[in-house]
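With one protein chain withheld, the remaining protein chains of the complex are depicted in position.
Note that the chains are named A, B, C and D in the order they appear, and that numbering of residues resets to 1 at the start of each chain.
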Amino acid sequence: MSGGDAIRPVLTATALTKRFGSFTAVEDVGFTLMPGASLGIVGESGSGKTTTARILVGLERPTSGTVVLDGEPAAGGGARRRRARLIQMIFQDPYGSFDPRQSVARSVEEPLRLHFPGPAADRHRRVAELLDRVGLGPREGAALPRDLSGGQRQRAAIARALAVEPRVLVLDEAVAALDVSVQAQILALLEELRRDTGTAYVFVGHDLAVVRHVTDEVLVMRRGRVVEHGDTERVLRDPHHPYTRLLLDSVPSPGWDPGRPARDRRALDALDTPTPTTGHGEDQCRSSNG
Amino acid sequence: MPRALLTWIGGRLLGAAATVVAASVLIYGCLRLVPGDPVLALTAGRRLSPEQIEAVRQASGLDQSLVRGYLDWMGGALRLDLGLSLHYRTEVSSLLADRVAVSVPLILYSAVLAVLLGCTLALVSAVRGGAVDRAASVLAAVATATPPFVAAVVLLSVFAVGLGWFPATGAGSGFWDRWWHLTLPATAMAVAAFGVLARVGAAAFSEELGRDHVTVARGRGIGGFALLRDHVVRNALAPLVTVIGVLTATLFVGTAVVETAFGLEGVGSLLVGSVSRRDLPVVQGVSLVAVVVFVAVNTLVDLALPLIDPRVRTGAVR
Amino acid sequence: SGSADPASPEAAAAPEITTSVPGPTSGVDSVTWNLPAGEPPSLDPAMSSSDSASTVVATLCEGLFSFGPDYTLEPALATGYEQPDPLTYVISLREDAAFWNGDPVTAQDVVASVERLLDPSVGAAWIGWAARLDGLEATGDHEVTITLTEPDVLVANYFATPAFNVVQASYAEEAGDGFGTARDGVMCTGPYRFESWEQGREITVTRNDDWWNTDAEVRVERLRFTFVTDPYAQAAALTSGDADGQFNVPRAAHAQLAEQGSMLYGRSLAPTFLAVVDQEGPLSDIATRRAIQALIDYDGIVESVYQGAAEPLRALVPPAAWGYAEDDYREAYEALPAPAYDPDLALGLLSESGTAEETVVLAYATFVEEETRIATSLADNAAEVGLHIELMPLTAEQFGAVFSSPEAREGVDLLLSTGYLDFPEPLTYYQYFSTGSFYNFAGYSDEEYDRYISTATAAEDPAERAREVIGAQAIMAEDLITIPIASQYVNAYHDADLTGLVPRQNYLYTPWATGLGGR
Amino acid sequence: MSAAEHGPDDVLTVRGLRMEAGPPGSPVPLLDGVDLRVGRGETVGLVGESGSGKSLTARAALGLFPAGARVSGAVTAAGTEVIGADRAALRGLRRHRVSMVFQDPRAAVNPVRRVGDHLTEALRARGVPRREARDRALDLLERVGIRDPRTAVRRFPHEFSGGMLQRVVIAGALSTGPDLILADEPTTALDVTTQAEVIALLDSLRRERGTGMLFVTHDLDLAAAICDRVHVMYAGRIVEETTGAELLSAPAHPYTRALVAASPSLHGDRGAPVPVAGRPRSLAEAPSGCSFRDRCPAADDACAAAVPAVRRHGGAAVACLRPAAVAL
Partner (left out) sequence: MTVDLTAVRGRSFRARRPWGLWAAVAFLAAAALAGLCAPLVAPQAPGATDLMNSLAPPGTPGHPLGTDSTGRDVLSRVLYGARLSLLAPLGVVLLASLLGITLGLTAARLGGWADIVVSRGMDVVFAFPGLLLAMLVVAVFGPGVVAPVCALAVSYTPFIGRLVRNAAVQEGARPYPEAYRVMGFGGLWVTVRHLLPNIAPMLIAQGTLSFGYALVDLAALSYLGLGVRPPAADWGSMISQSQSAILQGAPWGALVPGLAVLGTVVSLIVVGGHIGGSIVKKGERT
């Protein structure tokens, strides 16, 4: 993999495991991401998608396992800046990911100041460029996040992430909160950026249709583990794992039978719990987050 | 009871005990902070022979190390022995016991007044909104801003001296007589707490009124009193009870002012008198009792919260 | 600024002094009497140096003698005393007196009571008289003999003060520390017996129907003492009838109360004055002291602060305290210059003074509203002529400490206070300023003054004594080690249904309530 | 639009519903001329992007209008005219005839009361005795597929997962045996797999009881899959009414077409989602005339003249001057 002139992976995750107390949120997750590639992570709620994403960008320290970025292990603390130059993240809630008191332009400028110290004029030019790149004008740049629409905010968040010219962009449910028409705009923008800059994507989402359109490869997670991993088209057309099939069957389509996923799911749960008489299922009794 | 709940209750109780212990260290330590020889502060104004001064020094534990002195004092406190008053020369605990009989009914009475009136005004203003709400919030702000001594002077002038409806001083004896005697002081003390509760309550009630489940309940044909009781008041109870817990502190120290103004000999006026007489054993005793009462009330509130808001039980909230 | 115009049109009319009142005609079940100084710490006569305690104890306990209306000694537990020589007092005791529990009063009880008071561990304030005490013993079942080391004409006066209050020795011993407290109460012989003390609420005493003094008809069956201290609350309590009466009514309420009940005044033995505490500092120059006297707004104080219920003073001892040789005292008093507010004079004096630039620290008690106002006004008047008086307000305890500890007097130059005489003997007060006296804080020492005082102390003959005292008084007026201000009247209020009380200073030591009754 | 087919069997008819908020001087229009109907046993979809007025319309059927809103038009739910109805009539309607299921079950259920209270509350309000109400509640929980109803009624909402809680809400909605269920995005907050289960549940209940359902969603695939008819809403107006089957295959209004094109598909061979310019509008922000004209590639001056009238286009009724005229 690391040999000579061959392109080396920009991101390698090996055997990532994360425990919160006795609860295992992520277990033995691993993958490699080549420059300019796009990897999807799908799964039901609580399957560990976000936790995995947070481990990648260093917001969460894995209980075990390693993340290698551009050939070098991404250690904690000290290497924060290097890691920031290599990997960036887009959050699901674009409003919350901005300091509500700062104009969008200032928010975009801030990482530039940290990573590319230089004359202010250059920086301002670069900010204008970045905003323009994601389709925002100077008027939007001067506005506070709260005065922008959801789509505009997500564009601004992308501009900010691109400011440091990262090799990898992690998108955690980045379009889930948007209306379909706007979602399509953002997806188109992401596709265009990937083409132009060669940034690799880790796209976390629960909407299989979206994942199908933006990723080449997909991980299907269930209860913290990867249950299926492969080429996106292949996985969606010909799922190997019953859970993946369940996910696919759950998506409405003409002539859809909503009763089927329910039956499949019970069958799948029965497989997991050999003795099914444990009172109420885990779905009925929530764990502590609420 | 689930194990987690028991652990939680145990934790709260332990925390409360720790708080009281830490507070008692502070209270005791104060004596040692007195500038100069603390015994001078203790004997100030009393013509005492050197032997007597030595006796005071011993009685206050000043001849011992800080730790020893504290342990003795705290040990005594646990046996309800808080030492001797320098002024009255009787046990602080017996002084307190007599005065509690005045202060406790006063505090309870004024708490009931503040809570009933405050919550009623809050509910009316949240439900009615508009001009009623604005008028209520002005009233609440003015009430919050009225210092108890101002309220006391006004009430005395109008209702005791002017109209003669209520007695001006004394705590009365017998249930009704006492109730009648304590009405003005309790009202004077309740004013500020009433204002705070009206404001906090209006905020809590209107917040609850705006919640989806209230709309849902309306959409299911639940209305009027039942809606307010089951979906608004019940839900706003948790923040309100918390505030009421904090307000007990206000009421407790409010007695200092109001008892002085109304000539009631309760814990508050004992505290004020002892502070100006620098009767430190009494000041320490009253402070300790105040802190214990406050911590106890707030711990009770904390323990009551899971009954009011079941989410607290599993730690889902807070 | 002070009052330039002496006769302000709004000056309050001076209240009338009550000299006699109609006697009571009917009995009263219960009278509620407020103690404005608050709940007494103890009812032990040994502790009765505070106003509150004295007011209550005076109804419960008696000494050997009592003061009559004009401060003559009247028999109480003693029937009389003889003085075989100036150093010996042989006191014969009443044989029919009994404690409330029926036990007779014995000479041993008397000796034990007096000795108890003298025990330093009790900490009684009443030990001043015993400076020249040599012996005290029971010389018969109903006879007690006291011997002195040197003659002291003042000693007999103390027989009527709490210094000689008699408590049952066995009871006091048994009660120990509890004696006088709410739990154990006291055991005395007086017209009222201790019934209950609900701490924080009230002390109740009931008539002692077995009192030896069968001549006195005690009309009030029960006295309830309450402890309202806040002036506003006191006024409210008295106006609304929650309390039936009290001594020392807050001045602001006088006018209102006079309209609805009896507001009574009596001349007092109390001077309010400035005492020099530090003779070395800014007050070392007599000119500064005289300037300060000229800066006191005498008229304003009498009319505004005391609302007319006071008289300005030329000497430390007020006229009411001339218990003997009254004409001599008057002549001497009137010969003293009448002080008046005179800023021009003060300005002149200060220009001569070598210490006019220094700051004078004036300490006063904040709990006496009137004195706060006097101090405030004085400081302001001084500021107008360029003298800086720095106010040092003191709480009750701090103020008390000034009298007992030199540390507490540190930094104080001048002290504003109100003292009083226990009986009308001017010598008592002037004695305090002789060399080495406990209350002579300034360390004042004048040979001539000391000579006058010591001669007076041994002078049996009133006229001779008066002559010596007047000599001392003149020196004092010249040296201004104390600057007299005014003597305020004793006052009392009771509601319209009561009668029989003539307010006098001695309510603190005599059973004042025995005269009270229904109209 | 579908007024012609309006029959006596309808459980809900909305005709010319207009709604305005804000001070009378500067009104904020919220809804304009909304027409729709739901027949007995029918599932009718209401789709559109956020702010289009779907929830306002659904709530109007219960007489739940925003505070201070001015409403005109006619809303007849289960035979009761809602607009201008007095309290008692509205209360009766809500207690007996119409129920609602909201998007977020966690917000819709009082968090401090027991699940059992939520279920029995509406029954108790209409005078059902306590015991009977409880038995009915147990029965309902059983019906919506909750195991061990006896323990469940004594639990608190936070002890349930989202999917389970939505079942409870549905049980509560069914407790009164309504003629009409208003489901406002009942599955948006749920996982896909759970969504399927809840939809299956709603569908089976509707079929058994013949209850009409107004199903609000912004998921076109979902609407197409389960609805008999679908109304598409944009900026406070209904722009198209069509059948579930034709929604995806033959959208008539440019907005519907744009939506379909923008939705990524999982199964079909549709290409990449096609973005639409601009962002969704509320009625207050919408341009004059056709509110979609500023985002519509086929718009011209005629579209600005007036709000387009409804016209038939195949099986659909469309408010557009040139339905299906542009290929997207």
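As a convention for this text, contacts are C-beta pairs under 8 Å (C-beta built on N, C-alpha and C of every residue); 3 or more make two chains touch, one makes a residue touch a chain.
It should be emphasised that the depicted structure is a prediction, and the values quoted were computed from it without experimental measurement.
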item	value
Sole residue of B:Ile27, B:Ala77, B:Val214 or B:Leu228 that reaches the chain not shown, by the stated touch rule	B:Ile27
Contact with the hidden chain (one of B:Leu106, B:Ala217 or B:Val257)	B:Val257
Listed residues B:Gln64, B:Ser94 or B:Ser276, member touching the removed chain	B:Ser276
Omitted-chain contact residue, chosen from B:Gln64, B:Ser94, B:Thr120 or B:Ser157	B:Ser157
Candidates B:Ala204, B:Val232, B:Leu264 or B:Leu305 - the one touching the absent chain	B:Ala204
Contact partner of the left-out chain, one of A:Ala84, A:Ala128, A:Ala143 or A:Leu268	A:Ala84
Hidden partner chain, residues of subunit B it touches	15, 18-20, 22-23, 26-27, 30-31, 33-35, 41, 133-134, 137-138, 140-142, 144-150, 153, 157, 192, 196, 199-200, 202-204, 206-207, 239, 242-243, 246-247, 249-250, 252-253, 256-257, 260, 271-272, 274-276, 278, 280, 283, 287, 290-291, 294-295, 298
Footprint left on subunit C by the chain that the document does not show	1-3, 5, 8, 10-11, 231-232, 235, 250-253, 255-256, 297, 299-301, 303-305, 366-367, 369, 372-373, 376-377, 379-381, 383, 391, 393, 395, 398
Absent chain, residues of subunit A that touch it	57-59, 80-81, 83-85, 87-89, 91-93, 95-101, 110-111, 114-115, 146, 157, 160, 164
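Here, only the chains that are shown with their structure count from here on.
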item	value
B-D or B-C, whichever has more C-beta pairs in contact	B-C
Length of the line joining the C-alpha centres of subunit C and subunit D, rounded to whole Å	91
Mean-CA-position distance for subunit D and subunit B (Å)	52
Centre-of-Cα separation between subunit C and subunit B, whole angstrom	41
Junction residues of subunit B, two or more chains touched	311, 314, 316
Residue numbers of subunit C (touch at least two other chains)	none
Residue ranges of subunit A touching subunit D (in the complex, touch as defined)	44-45, 149, 151-152, 179-185, 187-188, 191, 206-210, 212-213, 236, 246-256, 258-262, 265, 279-281, 283-286, 290
Residue ranges of subunit D touching subunit A (in the complex, touch as defined)	49-50, 106, 146-148, 151, 158-164, 191-197, 199-200, 203-204, 218-222, 224-226, 245, 248, 258-259, 261-267, 272-276, 278-280, 295
Sites on subunit B touched by subunit D in the complex	211-213, 215-223, 226, 230-231, 234-235, 238, 308-311, 314, 316
